[in-house]
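Step one of this worksheet: look at the structure below.
Heads up, one of the protein chains got dropped from this complex, but the rest are sitting where they should.
Order as written gives the chain letters A and B; numbering starts at 1 within each chain.
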Amino acid sequence: MSKKGNVRIKRFNLAERVAHWSQAFAFVVLFLTGSALIFRGYGALLGAEGLRIAGMIHRIIGVSFPIIILAILLLLTPKTTKEWLRSVFSWNMSDIKFLALFPKEFFGLKVKLPAQGKFNAGEKINSLITIFGSMLMVITGWMLILQDRFSPSVIAWVHLLHASGALLMGAVIIAHAYLALGHPGSREAINGMISGTVSEKFAKEHHELWYNEVKDTNRVVVGEEVQDLKEREA
Amino acid sequence: MSKYAMLIDVNECIGCYACRVACQTTNDLPSDISRIKFMEKEKGTFPETEIVVLPTQCMHCDEPACVDVCPTGASFKNEDGLVLIDYDKCIGCKYCITACPYDARTFNTSTGKVDKCNFCAPRVQRGMQPACVEACVNDARFFGEVDDSNSPISKLIAEADTAKVGGTSFYYKLPEGWDESLPEDAIKPAYVKNLTERVHPAGKALLGLSAGAVAASYVMTRVNGGHEDEE
Partner (left out) sequence: MKLNRRTFLKLSAATASMAALGASKYRSVDNWASANERPSNITTAYSVCNSCGNRCGIMAYLRNGRLWRITGNPDDNKSGGKICTRGHGYAQMVYDKYRLSQPLKRTSDGSFVEIPWEQAYQEIGDKLMGVVRKYGPQSVFWSEYSKPISNFYGARLMAALGSPNWTTHSSTCFVGRNVGFDYTLGGLPSGDYENTKYVVFVGRSPADGMGLNILKGLGVAKKKGAKVVSVDPRLSYSAGVLADEWVAVKPGTDLALLLAWMNVLIAENLYDKGFVENYTVGFAELKEMVKQYTPEWAETITGVKAEQIRRIGRELGANRPAAFLEPGWHAAYGSNYANSTQTARATAIVNGLLGNINKPGGLCFYNRVSFGGLNPELYPTPPASPYERVDGAGVKGKYPLTLSTGLHHLLPGLAKEGKLKAGIFYSVNPGRTVPDRNYVIEGYKNLELTIVIDWQMSETAEQFADYVLPESHPMERDGIVEAIASSRPQVTMQAKVIDPVHSGGRGLDRIVSELATAMGLERFFNFTLEDLNKAMLFPLGLFPVHLKSRGIVDGDAGQWHYEFPVDGSGKPSLRTKSGKVEFFSSSFAEHGHNPLPAWQAPKVMPSGDKLRMIHGHQAYHTHAQTMNNPYLMSITKDYEGDSIWLNTETAKRLGISDGDTVQVSGNGWEAKSKVKVTQRIHPEALFVPGGYGGFAKSLVRGYGIGVNINDFLKHDTEPISGHAMMEEVLVSVKRA
């Protein structure tokens, strides 16, 4: 048990967290409903009626959630959204170094990773894939909904892009979820997306540059929560 | 290979659309959905102008692209060579509309399913001609069994000015000088190959790769143990 006790650093506000989980929920539902047309065994399991319902859910979620998520990010927490975007689009040598060393870290080998800001290079890549991937999926998705207005040759490419995007994002999501839930080196990060705070130790070790910046302003003391979490982990 | 074939004598098609409306009523289609499309071409300079009207519909391909991309098996080719849709299985995903090289499929908004020519299979079953053939006011359409070399359609197919749309069950007779307007052979569109042979396998591989890496990491992080975060 950590002796540092309940000193925690605030990482994500409520709006950021709701936006994240909305995105997560939407992606999972869209992937589960959409990939039934890619994995035929799974499609057969749903049956025709199940696929029709899946299609309906896919369209409802696909149309509504991007709007909800954008609204939250832009209206409820524009400041952090701006910072997030600035961060994911600014790259330097230490990011590259981080990425080069990360595979070792991923497979549990000992490495000294360069100091990172609020978002490490891996998270930046994940963010970029999510931003551009979601845009691609929304645009191509709408074109498929309105496919009568486009020529079949355009739709042929749109459909390939939609399927490719889904599969690529699916692969990324698997790794992303594992890093947050199962990887010993980074699973503390999940707390940042649940309670909004991460342990001081995690913040210092994984996001040193950011920690130095916010260690005084974002410091919170929430005893039980940390305790609870540790118990759950144990 | 198909047992049945259709032949359109373009020399006789006056572009009147009687086949279209007869098809719609016979097959209970909404008035704005047609299984038959018409392409009109003209060439020459006034007053030496020539025209042809080329009706197209499902060509009942030997190796239908629509069947390849259909995720539920709703589109299928039966043992008589007809490409049919099992409406119980069609979920209206429209992949087949994109895949069809002849733009022969339409989405029926009233049923939420895809629609196309089925050579009037219910009529053929009773020994009747498809509705479009029956309705053609200028006898430009012919339908029949090609197995039988003595059938009227086999005789027409054997005539020198008859051209087959390669890889399909469709034949046309074109006026002199209009050979180039014959619909192209049923080559599978790149879309079909890209989807079924590239995107789907590559994507699935990527997913597998990701899952494999995760599994490997899970094992290795625990074998290596003593990671600094573990206490």
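Simple rule for what comes next: contacts are C-beta pairs under 8 Å (C-beta built on N, C-alpha and C of every residue); 3 or more make two chains touch, one makes a residue touch a chain.
Remember, it's a predicted structure, so these values are computed and weren't measured experimentally.
Between the chain not shown and the residues B:25, B:149 or B:224, the one that touches is B:25. Mapped onto chain B, the footprint of the missing chain covers residues 11-18, 20-22, 24-26, 31-32, 34, 38, 40, 42, 44-47, 49-53, 72-73, 76, 78-80, 82, 84, 86-87, 89, 112, 118, 121-122, 124-125, 131, 134-139.
As a convention for this text, only the chains that are shown with their structure count from here on.
If you average the Cα atoms of chain A and of chain B, the two centres end up 41 Å apart. Interface of chain B with chain A (complex): residues 71-72, 74, 88-95, 97-100, 103, 107, 112, 189-191, 194-195, 199-200, 202-204, 206-207, 209-211, 213-214, 216-218, 220-224, 227-231. Those residues of chain A that touch chain B in the shared complex are 1-2, 36-40, 43-44, 48, 51-52, 55, 106-110, 144, 147-148, 152, 155-157, 159-160, 163-164, 166-168, 170-172, 174-175, 178, 182-188, 202, 205.
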